[in-house]
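Only one protein chain is missing; all other protein chains are in place.
The block that comes next holds subunit A.
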Amino acid sequence: MGTSNLTKDSPDISAGRLDLSEYAINFDDAVPPLNPQTARVEANRCYFCYNAPCMTACPTGIDIPGFIKKIATDNLTGAAVRILEQNILGGSCARDCPTEILCEQACVRNAEGESPITIGSLQRYAMDNGLDGMPHPFTRAETTGKRVAVVGGGPAGLACAHRLAMLGHEVTIFEAREKLGGLNEYGVAEYKLANDFAAREVAFIMEIGGIEVKLGTALGRDVTLAGLRAEYDAIFLGLGLGAVKALDCEGETLEGVYNAVDYIASIRQAEDFALLPIGRRIVVIGGGNTAIDIAVQAKRLGAEDVTLVYRRDAEAMSATDHEQEFAQTNGVTIKYWSRPLRIEGVNDHVTKVVFEHTGLDTNGKLVGTGREFVIEADMVFKAIGQSFVADPLKDSEQSLLELSQGRIKADDEGRTSLGGVWAGGDCVAGGQDLTVESVQAGKIAAHSIDRVLRK
C-alpha cells in the first residue's frame, strides 16, 4: 500500500494504493458478459418487431431483431455477421454505446413498462461467441485499382477503410499515433473495453486485406492534404478532436492539474495499473463522458474522495443518467450548479479548487451567485470538452476546407467543401461524439467515395 507522511499542504499522490487483485477486478469488464442461458432468455424476450424501432434508433442501422432471433436459435455466427454487416466495430459498440439513449431507449418493451431488451449485451454475446475460429466473414470485391487515403485510424477511419477495402479499393491509413483505434485505444474507459479489446478488434478489421497502415504519420506534419490529393483518388479524414478546451481560470497550469483525456490515455496504455500515481483527493471538472470516465477510473485506482463538479444540473449533463448513476455507485460525489473560480496551490502544486455556486438568471443564462466554497485536491482533472484542431488542414495560413462550428463541414454523405475529400466522425460538426456515429459516418463516406470512383 502506498503511504505518505507528508505535511498538511503537500500533495498526497501515490501509486499502488490497492492490493494487486483489486486492480484486476476494477479494470475488468464493468458489465459482465451474458452466458448462454441468460442470452437465450433475453433473446427470447425480444418480440421480433416489424420495422423495429430499435433498429431505426441505431445510428448504424443494425438489424437488431434479426440478430437477436439468430441468438435465440443459437446461430451465433449468423448473428455476429448480421451485426458486422452494418457495423464493423460492432464489438466495441456493444461495449461502449450509451444504449440507454439509443436502441434500448426505443425498444417497445419500455412502452409496456418493462425493462428494454438489453440489446448491447446481446450484441456483445454474439460478437464474443459467434466468430471463434472463423475466417474473416467478408471478402473483397474485384479490385478497382483506385487508391484512397484514410487519415486517422479511429472508429470513423477504420469503418471507412474496411468498407472501402471490401468494395475493392486499395486503402492507406495515415495515423499520427503508434497504434490504430483512436479513442477506442486511448480514450474509452478501460473497464468498457477491457483486456485489449480495441487492439483485437483492429486486428480483426485488418483481416479483410487491402489496407496499408502508416503509423506515426501525421497529416500537417509528415504529409499534407495537397500531397495526398495528388497521390490518391480520394481522401477520408477521420481526425477526431485533437485539443482540450481550457478552463480559463487561474491556476490551470499548476502541477497536478491534468487534461482528463491525457490521463485516461495513460491508464489505457498502462502495463501495470499499480504503477499509476493517483491522488487521494480528486476534483474532476466537467459534465460529459470524459468527466465520468476519469472520475470512476480515479476511484478505481484507489483515490479516496472523488468529486465531479458540473456547472448545471443533472439533466443538462451530456453524460446520461445511467452514466451519472454508474459514477455515483462507484463512490463518486457529483456536485451540480458550481463552477471553478481559481485553482490554488503550494509550491507550484495544486492543493485546492475554489468554486462558486451557479444559477440561472431571469433570462435563463448561467450566472455565478457569488457564494464560494473550497474543495481540497491532490489532483484536478479538466474534462470540459475537446475541440477540433484545424491546423493540419491548412495550406500556409488558409484552411483548405470549410469549417462549421469549429469542425469540418460535411454533407450527409461526408463530402467536404473540397472535391475528392470526405470527412466523418468527431471531426465533423453535428453529431453527439459517439463511437457508433463515427462508424456510420465512415461507412457512409466509403459508399459515397465508391460511387464517385466508379463513375
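Methods note: a residue touches a chain if its C-beta (ideal position, glycine included) is under 8 Å from a C-beta of that chain, and two chains touch if they have at least 3 such contacts; residues count from 1.
Criterion: contacts and distances are computed from a predicted model.
Here one chain is missing from view; checked against "Nitric oxide reductase, NorC subunit apoprotein", "dihydrouracil dehydrogenase (NAD(+))", "p-cumate dioxygenase" or "DNA polymerase III subunit delta'", UniProt names that protein "dihydrouracil dehydrogenase (NAD(+))".
The residue touching the chain not shown here, chosen from A:53, A:66, A:220 or A:277, is A:53. Contact between subunit A and the unshown chain involves residues 40-41, 44, 47-53, 72, 108-109, 111-112.
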